[in-house]
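Part of the complex only, each chain left as placed.
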């Protein structure tokens, strides 16, 4: 039996609060169970040096956890003077995922900075970050449309992510919280678009392996869960969701 | 006239929310106007190497801002690979201030880690951090009392901080928000104990100076404002405030 009597294909409670802080062009607080992430999107009116002069935009992401987002305090990465491999992996994943649903040539020579800061962690922080960052990004892009800097939202589809895994008893489960994640044999993160295509699949057995059958079970759970999440993103986007439908 | 028609000796609206996140021993969200800081206190059951074997405790603080806590996005210090001089000054100030009201020998060989993370900035982030961190620290120490690791709160007095300044017209004002701070000739931070003694005075004229008379005006404004803030801390501490009174 899962904690809090969740069924294997049941998401935790998810909330997406927009306009969370006042300065960013897009600001979202996403909560997935006890996982809470602030996702802020910033529009910068230039691209990094390696992209200048191509008429295209860029999207880049940074991810961090408050030292006490977790049960044990983590040393602050600014104090260590370097970013861990785990952090780098996550921020590369977030950036790559978002770029898959944005038409960068329609964005113009602008950079969208995504900052995902985990306030409280209970498993699934990277997938919550992607789901929340998508909403923050669309809101930020909406400000560009509003001031007529671009003609329409350069978004090709919805984007969200969820974790799935295989527990020690061999059963595949959806949306692992920390206590499950710690004992799972396989941990897989799926990033998907609104029309059901994959953007990223990362499945890992830590000192374990998984069968092709288990893979298919996990993919189905993810597909099921993500359909629900796309609905929540749509609600969170409000009026902006209509702009997306027209494309 | 000040923004939002505040009088020169008027504080912004202050809220102190306790139990803000679930993992830390003490967790507070303090808001001072539009400035919002998460102050988390962690108890570690050992002291840094230079203090071992003395039977005394230690208190250390770290401070950071989310990249988009401000109007313009700041580069993340973990990405830069080093902590700025400003950050170092602030975290040294927070740690020093808290140590002034804690009886470190009654704390035992423990370290209290204070993490102040600014979610949204509008002036006065370092003084809000001190005020909020004091509450988080007392709550964390309360957990030690509760499980009888220490006999009583090793706190000698309340502690809070506020900013004062001199505006271009020569007038001293209390609790500067960002737009005032940016144009002020003098910026002063006062850290005080509940019985009206100073812990720290830091007054700076940036490309300007101030007279002894202006200094006295600023000290009076701070004294006035801090008396109000001590009351809010008392309310936020609830039952724990009674434990402090008995000492």
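Chains here go by letter, A and B, matching the order in which they are written, and residues are numbered from 1 within each.
In this text, a residue touches a chain if its C-beta (ideal position, glycine included) is under 8 Å from a C-beta of that chain, and two chains touch if they have at least 3 such contacts.
Quick caveat: nothing in here was measured; it's all calculated off a predicted structure.
Peer 1: How many copies of the one sequence build the whole complex, if 2 are shown?
Peer 2: 6
Quick note on the criterion: only the chains that are shown with their structure count from here on.
Peer 1: What angle of turn lays chain A on top of chain B when you fit their CA atoms, given in steps of 5 degrees?
Peer 2: My answer is 180 degrees for the C-alpha fit.
Peer 1: Once you find the CA centre of chain A and the CA centre of chain B, what distance in Å lies between them?
Peer 2: 34
Peer 1: List the residues on chain A that touch chain B in their complex, please.
Peer 2: 21-24, 27, 34, 36, 38, 40, 42, 44, 62, 64, 66-71, 73, 76-83, 87, 113, 115, 117, 119-120
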